[in-house]
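Removed: one protein chain of the complex. Kept in place: all other protein chains.
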Amino acid sequence: MEMFHVFLALTLMLSIFLGFELISKVPATLHTPLMSGANAISGITIVGALIAAGDGSDPLARYLGAAAVSFATINVVGGYLVTNRMLSMFKKKDTSSSEEAA
Amino acid sequence: MEMFHVFLALTLMLSIFLGFELISKVPATLHTPLMSGANAISGITIVGALIAAGDGSDPLARYLGAAAVSFATINVVGGYLVTNRMLSMFKKKDTSSSEEAA
Amino acid sequence: MTLELINLFYVASAALFIFGLKQLSSPATAVRGNMLSSIAMLIAIVATLTGNNILPWEWIIISIAIGAVIGGLAAQKVAMTSMPEMVALFNGSGGIASLLVAWAALYNVDNSTFTDITVVLSILIGGVTFTGSIIAWGKLSEVMPSGAWVFGLQRVVNGAILFGIIAVAVIFCMDPAADSQYLYMLIALALLFGVMVVAPVGGADMPVVISLLNSYSGLAACAAGFAINNNILIVAGSMVGAAGIILTNIMCKAMNRSLANVLFSGFGAVKQATKVEGEVKPITADDAYLILEAAQSVTFVPGYGMAVAQAQHVVRELGELLEKNGAEVSYAIHPVAGRMPGHMNVLLAEANVPYDQLVEMEDINPRIEGIDVAVVIGANDVVNPAARNDENSPIYGMPIINVDHARTVFVLKRSMASGFSGVDNPLFFGDNTRMLFGDAKDSIATVVAEFKG
Partner (left out) sequence: MTLELINLFYVASAALFIFGLKQLSSPATAVRGNMLSSIAMLIAIVATLTGNNILPWEWIIISIAIGAVIGGLAAQKVAMTSMPEMVALFNGSGGIASLLVAWAALYNVDNSTFTDITVVLSILIGGVTFTGSIIAWGKLSEVMPSGAWVFGLQRVVNGAILFGIIAVAVIFCMDPAADSQYLYMLIALALLFGVMVVAPVGGADMPVVISLLNSYSGLAACAAGFAINNNILIVAGSMVGAAGIILTNIMCKAMNRSLANVLFSGFGAVKQATKVEGEVKPITADDAYLILEAAQSVTFVPGYGMAVAQAQHVVRELGELLEKNGAEVSYAIHPVAGRMPGHMNVLLAEANVPYDQLVEMEDINPRIEGIDVAVVIGANDVVNPAARNDENSPIYGMPIINVDHARTVFVLKRSMASGFSGVDNPLFFGDNTRMLFGDAKDSIATVVAEFKG
């Protein structure tokens, strides 16, 4: 075990606690967008894909990395867009709410 | 700037956010014990005192360190004890509450 | 950029992710929160791209383009009613991405045992998440049979797979190599295990599984972060992990079941509720109109049936007509109405119902006695009084919306069929209950037509 592994562990510990505090404040109304938003954030592996595939010398590592980039991008792009689409639908009373009526 | 400075910055950032989330949940009833509890926790400099004074070769560093240890210990011991004393006074209805009556 | 500078940008990115999540705590700021979160992601990606050892540029552009097109199309095309399936698929793609990252990380020369262990973890979690999510998606979208897939030696087989995973993982860690046969075995076993774990869960319990897999996709990212010593993966992954676990927990609590019970046992088959008998009083849409017309306060209680009927738009229309007619209108939302947390809220938001008209279960129940008409739209389990009264009921103890305490209850559904839990509903036989049979959208549309004259 090296020192930066300890740092990573500390980061993990703090992030988990912080995650729980933050997410438990999200109201029930927003739980579905929260799920798709979480999908988007889990696309952060794209960063890992760019690095891991670049570090290796082997061509297979590149194929793997490229595939990982694609998959992670699906999450990032799809996740943020669909979350945004959902969230934009949430409106307060008395905003212009009657145009879209069928 | 070295890599572990970045790690320290990350730790700081996460801890500050976490601190705000945690402390803002402390109810008004406990604000005085919170202050003395914070005093106790700020005694964590004792760790710094032990290390910083040990690292140096100069005797002055030792005097400084020893003084710092004393001051920080005041906070640790005094802070936790007085907080405990205060918190133990907080009782719910219907626990044995009438012995101490003057 | 130097590695230090890149990591400093990661710190900024992490802070933005956190701000973004903070703003998700209110519908008024949530859009901005999502925006901030996406900027955080952009910063992390751009900072990474400035590093030296990355994929060749052409590769990056092509792979990102592929992913962006798929993700973008999916996000635009998906119907709000199919969000559960979509989330399932996204979980899967997050999982496989982490698996691939960890695999690729093996090609780095200077791996320690610690790294190898995290690589194995990442492959396992990622693999299970991937196939598990696909099965969950299949069951939800009914591409696959949605029943629980149970067979005799299930426990034995699963135990064997688990044992195999551990054994292969240990052997691999002792002599790790990117082209080790044990690696391939490990990947295959992880993928298989994902199938085996999700298959025995009935399609109806999929939402809980999906939320759990949501959490796993975050944990997989965390593990990948350890494998390649990357902080931002750990921070962001933990947030996703926490989100999934909290939602799983909320669902289990609202169904009054343990997670183990959801994962390891079929539902309803075992327990037997007290048989319900009595007289059902149907009502026509015309008569329902007359009663609604006279009502001072109306609360709508939507459930899964509203999603099936796609009735949210006519419901909103009826709500507006009732308000114009002088009634007080609210929408009472049960935490597990529908098929995923917040399902009803999204549908109603889609139909332009303002979110301040939505009322949570805890807030409506204390004042439900004062409500003239509670209109139950395709909800069933979440308004089943047996959960309150019948100790023998499998859903006993599940908190419900007490519509039976309102002055009058209309129940809109197509038949006397039971809901998701397969349990009979004594509400339908209540004195103050009127059944309005038929597709919810049609029924409400008829009432709306009457109102309009």
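Residue numbering begins at 1 within each chain, and the chains themselves are lettered A, B and C in the order written.
We adopt the following convention: a residue touches a chain if its C-beta (ideal position, glycine included) is under 8 Å from a C-beta of that chain, and two chains touch if they have at least 3 such contacts.
None of the values given here were measured: they were computed from a predicted structure.
Listed by label, the shown chains that the missing chain touches in the whole complex are A, B.
Residues of subunit A in contact with the chain left out of this view: 1-3, 5-7, 9-10, 13-14, 17. Contact between subunit B and the absent chain runs through residues 1-2, 4-5, 7-8, 11-12, 15-16, 18-20, 22-58, 60-62, 64-95, 97-98, 100-102.
Please note the rule applied: only the chains that are shown with their structure count from here on.
Comparing the centres of all chains, each the average of its CA atoms, the largest separation from subunit C belongs to B.
Centre-to-centre separation of subunit A and subunit B, using mean CA positions: 35 Å.
For the pair subunit A and subunit C, the distance between C-alpha centroids works out to 15 Å. Here the CA centre of subunit B is 41 Å from the CA centre of subunit C. Residue positions of subunit B with contacts to 2 or more other chains are 3, 7, 10, 14, 17. Counting partner chains per residue, subunit C shows two or more touched chains at residues 18, 231, 235.
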